[in-house]
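Every protein chain of the complex appears in place save one, which is left out.
Take a look at chain A:
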Amino acid sequence: TSAVMAAVCGRGLLAPLGARLRGGPRPPLRFVAAAAAPLYDVVVSGGGMVGSAMAAVLGHDIHFRDKKIALLEAGPRKEYERVPDSYSNRVSSISPGSATLLSSFGAWDHVCSLRLKPFRRMQVWDACSEAMIVFEKDDLDDMGYIVENDVIMSALTKQLDAVADRVEVFYGSRAVGYTWPLPSHSCDTSPWVQIQLADGRRLQTKLLIGADGHNSVVRKEAEIKNIEHRYDQSAVVATLHLSEATDNNVAWQRFLPTGPIALLPLSDTASSLVWSTSHEHASELLAMDEESFVDSINSAFWSNVNHSDFIDTAGAMFRSAISLLKPSGSAVRQLPPSVAKVDPESRAMFPLGMGHATQYVQHRVALIGDAAHRVHPLAGQGVNLGFGDIACLAHHLSAAAFNGSDLGSLKHLLKFETERQRHNVSLIAAIDVLKRLYSTRLAPLVLLRTWGLQATNALPPVKVRI
């Protein structure tokens, strides 16, 4: 088939790419072909939430008015005029910072007009003890929003349409090969990044932004080392219906020894499930009938089978000690809602892992989103880190464009990398540590995290930080 042919041609090109341009003359044929390929100022590879948002932010930037941007997406165009009645099982927790970014180019209004659920409170607790931590803002502001990924994509597609004169979106297009320029190019080699698409088309760009997910081709082709680790966990997602309608503005998460289970509010009667657990358990959950599935969820949230007397006593002692020092230091424990049924066809699972690229940038290349860093969903941070990358990179690119600089220059790309690595590394490490800490029943560690959680709950400054 032509797709196979195209893939083979792509592979064929990749072999000489290995001999790359850190040395050696370039075959003249490539130069001739490159001369004809359209030149863009920025190409974003990967049209997911992060890639599309990046292209949209640049497209709406005043200093990019006369620039040409391209977005490459392998899948089809995603948009809907009105939301379907059922909820999608892939949702994201959007932080207020991310909401601000999305509203800066008009996408948040579309999200609000489609569907979203704000939450005011987050209750996180341990299965092995009574320890609990509650996050909420003193002012009655929303802590975050639960939004279906499809809704975000639809809003982004609309805003990309609004700047179609600047941003060209290539749907159904996958990049199969990249050719990198020499940092300080000599006479006959093109200084731009060459991109080969699966259908044989070629593009050139002054800056390539890789937003192509945790298996990023851009990152691999650029030979950027990635520190990665597969967790022995998969996440099970589903759309659940609650036993009774409630305000449902609290996000619940309980750390079980096998992994955290989270209930994210979608509406007064529905919530989204994200249950990270072992691969075997995840497959069981998918295979079991709906009633058993619902029972497992309720038992996961309500049962105290993992408690041990020792831990309970130690925890209670610590709690009374805290209440002597700080009377308001332990919050009221709310009870999570109980689940009545699950949406048929809404159960799915995907494997979990952690990853961090050692470099986010290279000459004419930048990585954002999961291509740069991949985290466990336990903290609901994944896409928010990606949106944070966008805000930072767009800020630096906008300033560079206003200074007439070459957009692919490492000078401002390194500033983006430093800022984001500084922010991301500690958060990613903390999430990884939490994941490991909560994956055990061993008494000393349970005690440690119990006291730690109780202490954190009592200390306002630490909570605000989080």
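Everything below uses one rule, namely that a contact is a pair of C-beta atoms (placed from the backbone, for glycine too) under 8 Å apart; a residue touches a chain by one contact, two chains touch by 3 or more; residues count from 1.
By definition in this document, contacts and distances are computed from a predicted model.
*Asks:* Select, from "Acyl-CoA dehydrogenase family, member 9", "COQ3 protein", "Transcription factor PRE5" or "Trafficking protein particle complex subunit", the UniProt-recorded name of the complex's unshown chain.
*Replies:* From the listed options "Acyl-CoA dehydrogenase family, member 9", "COQ3 protein", "Transcription factor PRE5" or "Trafficking protein particle complex subunit", the omitted chain resolves to "COQ3 protein".
*Asks:* Which one touches the absent chain: A:W192, A:Y231 or A:F416?
*Replies:* Per the contact definition at the top, the residue touching the missing chain is A:W192.
*Asks:* Decide which residue listed in A:R65, A:R230 or A:R436 touches the omitted chain of the complex.
*Replies:* Reading the full complex, the residue touching the unseen chain is A:R65.
*Asks:* Spell out the interface residues on chain A facing the chain that's missing from view.
*Replies:* Chain A touches the missing chain through residues 39, 62-67, 183-185, 187, 190-192, 401-406, 409-411.
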